[in-house]
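This is the structure I want to talk about, given as structure tokens.
As you look at this complex, bear in mind that one protein chain is not there, while each of the others sits in place.
Labels for the chains are A and B, by order of writing; each one numbers its residues from 1.
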Amino acid sequence: MGSYVPQTEAQRQEMLAAVGLKSYRELYRDVPEEMYLDHPLQIPSGMSEMEVGRAVSAMAEKNTVFKAVLRGAGAYDHYIPSIVKYVPSKEEFMTAYTPYQAEINQGILQSIFEYQTMICELTGMDVSNASVYDGASAMAEAAAMCRDRKRQVTLISAAVHPDVINTVRTYCYGRGDEMRIVPVKNGKTDPDALKEMLTEDVSSFCLQQPNFFGQFEDAEKLCAMVHESGAMAVMSCNPIALAILKTPRECGADIAVGECQPLGMPLSFGGPYAGYMACISKYMRRLPGRIVGQTEDAEGRKAYVLTLQAREQHIRREKATSNICSNEALCALTASVYMASMGPSGMAEAARQSMSKAHYLAAELCGIPGVSLRYTGTYFHEFLTEMPKIPEVLSALEKKGILGGLPLDGGVLWCVTEKVPKEVLDETTACVKEVLGK
Amino acid sequence: MKLIFDKSVPGLSCSLLPPCDVESTELPEEMKRKDPPALPELSETDVSRHYSELSHHAYGVNCGFYPLGSCTMKYNPRIDEEMAALKGFTGVHPLAPADTVKGCREVLDTAGKYLCEITGMSDMTFQPAAGAHGEFTGVLLIKQYHDSRGDSKRKKIIVPDSAHGTNPATAAMCGFEVVNVSSDADGCVDLEALKAVLGEDTAGLMLTNPNTLGLFDENILEITRLVHEAGGLCYYDGANLNAVMGVVRPGDMGFDCIHLNLHKTFATPHGGGGPGAGAVGCKHFLKEFLPESALLGSMEKGDGMAASYASAVLPAQGEPFAEPEPSPDNAEGIPFQVRSFSGNFLVVVRALTYMMTLGKEGIPEAARSAVLNANYLMRKIKGTFEPAYDRICMHEFVLDLSEFKKETGISALDAAKTLIDYGMHPPTMYFPLIVHEALMLEPTETEGKEMLDWAAGVFRDVWQRAHENPDELHSSPHGTQIGRPDEVQAARNPVLRWQKA
Partner (left out) sequence: MNTPEELKYTKTHEWVKEEDGKVVIGITDYAQNALGDIVFVNPPQAGDSVSVGEAFCDVESVKAVSDVLSPVTGTVAEVNEELMDEPQKLNKDPYGSWLIKVEDVTGEEELLDAAAYQELCAKEE
């Protein structure tokens, strides 16, 4: 049996005696007999560290680790610098609790302050919080921020990631608020439909940039339409794209949210990830979650501290607009170290290369008869192709150690990042050609 | 300490990516951002040293004693980290084909099985990312249950006045009205007060047992029976499971659904505030309401072909768009979800590794040792600071400093800050709300007798100094990088980011 209890049996007996008891059962004297477990749990016996290592590793070995990943759809395989893996593994960061005691946690608080600044720089916004659970819940929390007594309907584009839409739908269901989906035309939000749907009861419109199909939305035009109707605009942006792309601020959004996973977090079968939330200063006090602010101590020394906490659940209780009381601190730290080590030029490079390689693969694939782009708009690093024999194609690629695009809506949603070398792209094209017999 | 931005030198960078090996495609000019983001420009040396410096001003449980009540700061084993870093786990895409991720499925199924056995539940989800997120998910189960039966009058959730603030906030997030029920003189739920608020409008009860005072409510079976009789469901806040895992099961206490904090009870690291995982378990009749990823769900239904929301919910392109009727329940039949994909998978890997290490013997041993440690520490401090409830406690206990404050003028905050000068992380302050000037201590099982003796000695010393020399305690801590920060200024004139000059 493995144990992390640093006590000998003799010490435990001493301690029991000091408490005035003779047995462990007496410690649980308040537990009624009928529920006190008198038999062992029906799980295996504990193991030594070596055995556990072997057993869990065996599970990992049952997974396929592809040499190249050409699938995105919300989780992106970017290059992760070595230092980005190392810094968050420092035990002082990893095993700390939330930095409520500012005097001994200036290191953590400062790292969060730096993260908040970096997100503001990336999005063009004035204020960012310390992160939330993921991009999907960030969108849901942002939609909740926009509601007031007169406007309670949330509009969301059908071109947003399905998991994000479903999460917003869930949060709306919780509160009894309405969510309405704005249809898509040619792979982008239908602006005419949006115009019609921007009624007086609408609090916000949520869009994704680039959207789930990889297409760039006409964000400025859509945000302007939203503001004209008196509602707020929530924009979810890919953070790598933001290194070169017009920011949500420049597009006129009120709140910027998104998924931080591409910023140094491995795919990890879906988590842990982190969501970012940033907004214009007008809505600062509506931001949920933790926020770090700068202040001073009695000696005038610069100090960082968790602030605006009166909004949080532990004080507001049932009047809080959200129950969130944690951030994904270590993931936000990972994102900070990624942004710091890549720097503005490195991130721009990752963005440009992802976009270039995606366009290269698209051109090569569409050179094969039977394969074409479904949507004709400008795209970043994801694109949807029409293609026959999809299961066969993906299966053949799998055998070569390549995870092909996501089979979606009768087509294939491909994604290419800076991590995929040209040889693999060419290998992919050759493989598709072969399967399609062309 | 300088901010990372102040260390930036324009033109510096790390050499991380090779040049592009395909022809470049640029964004159209009108889509480009006007100025690049002012992220720091540094060499790897600078980055490394900056974060090393920051790490010297952080305090983790693997660094020292951390008796934060209600947080279960137990040692975070290194083997858990090693397993979570395996490429076979980190390199797996959440949307990879099912037959290529059998190992991930095994992790989730095994962890789910173990946790169901430990908690007396029949089904488990790992989608929620944190305790509060798990609470939201759990209360949503209750809401969906009543909605599915057309029972729309059940609008109230009962919460004890000793509950953590997330409980009422969660209930409000789910559209319920919160009804507080008071504690009796023993710190447990007042049965008469409970009976008075139960009725046809009761959706459910949110409770943790042992409660936030660290006391096991021996009336628990009666409490859950009363709620069920009134037609409500019982939700268990699993934050305090460390006291009873392997010894008592929430399912046997009469609870219908629960959340667990894997980052508390199951030793996954707190990370400075996350990522955790708020696993949610339920009895079989609630299984259909558990959350699921819409995208993954569509892949399973469509023989591996995923469907966007556009195609799943809306009519085909070209057809007139008709607004689906908003409905109070889940008319579309699409399961709800609280975040993308399947949740914080790597956190589950850590928790599973931990559970496999401890096994059927180690789990109850951890619980019993946690309870013994708390009682021992409380006994050794008694005589100076006084416990709020002078009885056998569970894994944590609350000290009531209100008399002490009247005598010495030293508040719970002053006392807590003074502990920092001894090298101890302070306990939880001012919680639960029903005890004034509260300090809540939870040593956990991963502390030895020597550490507990030392900690008790520190408390006794602080108590002594408060009586002899209170003035110096008002301004503690003294040996730290900064003194007490001005929180009023921080909230009144928020400065929430660095700004380029």
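The rule is short, and it goes like this: contacts are C-beta pairs under 8 Å (C-beta built on N, C-alpha and C of every residue); 3 or more make two chains touch, one makes a residue touch a chain.
Note that the structure is predicted; figures quoted are calculated from it, not measured.
Which of A:268, A:309 or A:385 touches the hidden chain is settled by the complete complex: it is A:309. Of the candidate positions A:285, A:301 or A:422, contact with the unshown chain belongs to A:285. Touch with the hidden chain on the side of chain A covers residues 285, 309-311, 315-316, 319. Residues touching the missing chain, restricted to chain B, are 487-488, 491-492 (touch as defined at the top).
One rule holds for everything that comes next: only the chains that are shown with their structure count from here on.
Chain geometry summary: the mean Cα position of chain A and that of chain B are 18 Å apart.
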